[in-house]
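For this depiction, one protein chain was excluded, whereas all remaining protein chains were kept in their positions.
Take a look at chain A:
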Amino acid sequence: VCIHRVRSCSSIRFIKSKYVCVFDKSAFKFSHQQRLFRTSAVSCGQIVQFKLSDIGEGITEVTVKEWYIKEGDSVSQFDSICEVQSDKASVTITSRYDGIIRKLHYNLDEIAYVGKPLVDIEIDTSKGVAPEEDVVETPPMSHEEHTHQEIKGHKTLATPAVRRLAMENNIKLSEVVGTGKDNRILKEDILNYLAKQTGAILPPSPKGEIIPPLPKSETAPAAPKDKARKIPLPVSRPLVFSGKDKTEPITGFHKAMVKTMSAALKIPHFGYCDEIDLTQLVQLREELKPLAQIRGVKLSFMPFFIKAASLGLLQYPILNASLDESCQNVTYKASHNIGVAMDTEQGLIVPNVKNVQVCSVFEIASELNRLQALGSAGQLGTNDLTGGTFTLSNIGTIGGTYTKPVILPPEVAIGALGKIQVLPRFNGKGEVFKAQIMNVSWSADHRIIDGATMARFSNLWKSYLENPASMLLDLK
């Protein structure tokens, strides 16, 4: 049995310990923790100049490329302070002390010198970490022997204060999950581990991190619990959630959406919904899919929806129009540039297929393929994204039935398509059959579109899709 020594005087730097051993449970008291909590630094700390240590290869100067901290930040030992570069080598400089940064000696892109002060750190002298005097000469090796415990070949990072806490409470560092940087074990992690053992209610942790559950893969195979320990009583603990709110400015895609939707707010919307029986269209598409594949094009339902919409717009051109700012004039657009809402990694974009009125279903499919490829690669050009006159949104690929789409100015109408569901319906003979049903939700600008027009357009569109052969009669 090895005996460990705990020096109780305040000027300890490192604990020269062997491995943790079992000790009498009666000595296990929570009161030990109190003097190990970090008290907030009072200004009477000692300022230490942390000098840039030897980089190796005889290098004497480096360029400071990035600061990870600023004046006033508190740092722990081993936290990254800055990144310097020398002759193709990028070096991360880490702190030797716990404390508060009081001064940065260099600005970005300035040359820093080995052996000269890099930052000034104010150390809380009550914690008793004496600064090293001869910083340049001390090789990193001695640090490692004292402060690293090797568990299964992995380094276990923890400050001396944390190690002391673990040792006093008979905890193997290998069994604790570290939540700090580089998986470092923090005081909170030891306390959490303790709480789980005894069911005690912890004092609130000063850092306010969410307490992570112990993931199975990272703990050592379950160490046999000490028989002398009591079975923890099921104590109801208050749920401790200490996540932080995060505020960030709105930029890019979100900004674009804010602009568009704020403008759309000025349009008085009305909605009109219906259900479409796509049984025949589903069959037709199955037949045509391989033909399109041979020509190198993926055929979805959208090209049919788009072409049918264009045929409908020929009869009801007011739905393909635009109202001017002062609401004095309405412009009937000649081209049917039908927009297709796309969901990309960055957000919503709406490219449009130009001149659908003169395109075949196959040409529309081909163009959609091109737009989809560019959209997912984030390479759509301004031409593809402007000039739209009418929009369809196939939200059904993700899910949903009826929705309330928002019109994209300067257009006056939009249609959202739900998912295709197999539902029972009655046919002409009064028999129940399996129907492929899709819901459509239209929104239109009530300043120039009335309900009757929208309904008639929708009925026409619906009839083309429910009976695809009828499209042949009107195709130009």
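Methods note: a contact is a pair of C-beta atoms (placed from the backbone, for glycine too) under 8 Å apart; a residue touches a chain by one contact, two chains touch by 3 or more; residues count from 1.
Here is the rule we go by: contacts and distances are computed from a predicted model.
According to UniProt, the chain absent from the figure is "Lipoyl amidotransferase LIPT1, mitochondrial", selected among "Trafficking protein particle complex subunit 9", "Serine-threonine kinase receptor-associated protein", "Lipoyl amidotransferase LIPT1, mitochondrial" or "Par-6 partitioning defective 6 homolog beta (C. elegans)". Remark: the omitted chain is touched by one listed residue; of A:Val240, A:Ala256 or A:Ala341 this is A:Ala256. Which of A:Val240, A:Leu385, A:Val406 or A:Ile448 touches the hidden chain is settled by the complete complex: it is A:Leu385. Summarising the interface, chain A meets the missing chain with residues 55-57, 65-66, 78, 83, 85-92, 94, 108-109, 139-141, 144, 150, 152-155, 182-183, 217-218, 249, 251-253, 255-257, 259-260, 263, 322, 324-325, 331, 346-347, 349, 377-383, 385-387, 408-410.
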